[in-house]
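Note sheet for the following structure.
One protein chain is absent from this view; the other protein chains keep their places.
Labels for the chains are A and B, by order of writing; each one numbers its residues from 1.
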Amino acid sequence: MITFILRRVMQAFVVMLVVALLAFTMFRYVGDPINQMVGVETSAEQKEALRDRLGLNDPIVEQFFHFIADAAQFDFGVSYQFKQPVSELILTRMPATLELSLVSAFLALAIGIPMGVYTGLKREAWLSKIFLTVSLIGISLPTFFIGILLIFIFSVNLQWLPSFGRGEVVTLWGSWTTGLLTESGLKAIILPSITLGLFQMTLIMRLVRAEMLEVIRTDYIKFARARGLPDRSVHFRHALKNTLVPVITITGLQLGSIIAFAIITETVFQWPGMGLLFLQAVQNVDIPIMAAYLLLTAFLFIIINLVVDILYFVIDPRLRVERSGL
Amino acid sequence: MNSTEQATERQSAIRRLLDHDITYSFFRSKVTVIAGIVTLIYFIATLFAPIIAPYDPFDLSTVDLLDSQIPPAWMANGDPRFVLGTDDQGRDLFSAILYGSRVSISVGFVSVAFAATLGIFLGLVSGYFGGRIDAVIMRIAEVQLTFPAILIALLIDGVARGVFGELDREQYAFWILAFAIGLSFWVQYARTVRASTLVEKNKEYVQAARVIGIPSLVIMVRHVLPNVLGPVLVIATINLALAIVLEATLSFLGVGVPATQPSLGTLIRIGNNFLFSGEWWIAIFPGLVLAVLVLAVNLLGDWLRDALNPKLR
Partner (left out) sequence: MISINKIQVLYGKINYNTLRNLLTRTGRFTTVLLGVMLVSQAHANTLKYAFQGPLNQLDPYSLNETFTLTTLSNVYEGLIRRGPDLKIEPALAESWEMLEPTRWRFYLRKGVSFHNGNAFTADDVAFSADRIRSAQSGLTDRLDPAVKVDIVDDYTVDFISPTPNPILYYNWSSWFIMDKEWAEENKAVDVTSASDKNQNFAAFHANGTGPFRIVEHEAGVRTIFKKYEAWWDTPEHNLSAVEFIPVLSSPTRVAALLSSELDLIYPVPVQDLSRIEANEGTRTLTGPELRTIFLGMDQYRDELLYSNIKGKNPFKDNRVRQAVMLAIDIDTIKKKIMRTQSTPSALMISPYLFSGSTAFNRPRFDPGRARSLLREAGYENGFSVELDCPNDRYVNDEAICQAVVSYLAHVGIDVTLNAQPRSKFFAKVLAPGGYDTSFYLLGWTPSSFDSYNVLHSLHSCRSDTGEGSPFNLGGYCNEKVDELAAQILSQNDIEKRNALITQAYELTTMDFAYVPLHQQRLAWGISDKVSVKQRADNGLIFNYVTIDN
């Protein structure tokens, strides 16, 4: 078991190194960093001096080593646009993104699971058909289009909810900001979290439905029924419980995806999180931010993956062979 | 074979197709039939866009600014020349949507084809050779699977902007986009093909072929591919819908195809600026067209998956 975990950690480490190499290549070769830094009237000599001072003339291997050493200390250099350390920018933006992602994930679970159970149990009910149709539309309408429509209806025409931003935020524990404790903050998160959560919600609904359909066919459930247990007990204590393991795993893995899709939602709603920062960096070729975001999200995803792997291993020994064989 | 035999052969082939499970399930569901028809209409319309479209929206010398912001023909101030009205530059919206769907669908197809080719190839290699190559490929696949497609596409686009900055970006935008989207989809194909390859590899006919000296890889390709065709088709259909949405999203975010060659996403991005000022048609029509297209393809994908996976029926 320890060898398995060690091997997984080693692999994760190698993957991280590869991602770091990618980020470094991007940082070093995409556009000339010097031209992004200098003013209108900088002479060629000044540029060369700057190049020297920043170590851009050192051997490449040495530069890469420095890059990794800096990144490990959470130092990603200075943003071209904001002339501010990237780590600082990301740290101040992170709470907004995490808050939005978690609220969306919660919404998706809280609405998606019941809908999935219902549609799984009552396949032919008209409500099930409506749910399924809605879920198809949810998957087919692009996130940004949903966001635009929601703003158009609820902010501009009905004027019920704000169209952008986080509202008023409160600072907790040093630098963590939250909008969940103020009225304007709560109002502000409604539309973005619906926009972001809709896709996941439909996904969860369909997943739960499929799992339910499958579980209900199993002998285990048939047997429970045969024993004369009431439907309610069979459905919720036996069937749903069995579907939840894959659902929660997938939701966990999807958390990364939610954070990534937050890029779109944050752009539409001008939500001041990491996604908006990243998108503006892509548009402005602000390489330090792009490199840092790449490294950070990679780190996050790899950790999530690692944890899921190890959990699987611990929980279900059957999976050991299969997964380690992959 | 004489002609009657040929005819019977053909007839029975058709009958076999009609009697087949999949065909049956297709015609059994009205929704699927409609989705199929809609998709077909889209493909035909975009394929023949230059013939159907009254104007060529890419030819800027035919566009007249004086015609801009004309509402759809049935509204007051509408102009019968422009059925769905015009955009802010005076382009006929109907033509722009036709050409836009063409761009969107092309990006979708090219990226899916790219992803499928890459995925099938890597899956075969991985499954057949096993060992270290297999481990490396599957490790990459697993890592990539954790990276959402949109992120990969954005990063590739960002890098491409830096690299091609000085070159004519418009020329490359389409390919960069298709490549970026395609690269984020290959894993599913690779996994499916690999699993199937693993099963086939140890079957007797492969062993036998190996004995008589036929390169077993050739056999693999010949036998594995037909087996995985079904699942690959399902993945491809669902991916096509995803790719179209992804392309629209990237173009909406302003990192996709340029405004002079608008895809549906670009049209929505432009139209979004006019949503409050009353020119709703510039955003809403492309939005609806996009939604219907994706919905139809999704429905087809759903049906294919259910049809090929009898367990759920």
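The rule is simple: a contact is a pair of C-beta atoms (placed from the backbone, for glycine too) under 8 Å apart; a residue touches a chain by one contact, two chains touch by 3 or more.
Keep in mind that this is a model prediction, so the values were computed, not measured.
Only one residue from A:Gly120, A:Pro162 or A:Gly275 touches the chain missing from this view: A:Pro162. Touching the chain that is not shown, out of A:Ser79, A:Thr251 or A:Thr265: A:Ser79 (per the contact rule at the top). Seen across the whole complex, the unshown chain contacts chain A at 34-44, 46, 50, 53-54, 78-85, 88-89, 92-93, 148, 151-152, 155-156, 159, 162-165, 168, 170-173, 181-184, 186, 267-270, 272, 276-277, 280, 283-285. Seen from chain B, the chain kept out of the figure touches residues 59-61, 63, 65-66, 68-69, 88-90, 165-166, 168-170, 254, 258-260, 272-279.
Throughout what follows, only the chains that are shown with their structure count from here on.
Averaging C-alpha coordinates per chain places the centre of chain A 25 Å away from that of chain B.
Every residue of chain A that touches chain B in the complex is listed here, in rising order: 11, 15, 26, 29-31, 136-137, 139-145, 148, 152, 156, 210, 213-214, 253, 256-257, 260-261, 263-264, 267, 278-279, 281-283, 285, 287, 290, 294, 297-298, 301-302, 304-305, 326.
Interface residues of chain B facing chain A in the complex, by the touch rule stated above, are 138-139, 142-143, 146-148, 150-151, 154-155, 157-159, 161-163, 165, 241, 245, 248-249, 252-255, 265, 268, 272, 275-276, 283, 287, 290-291, 294-295, 298-299, 302, 311-312.
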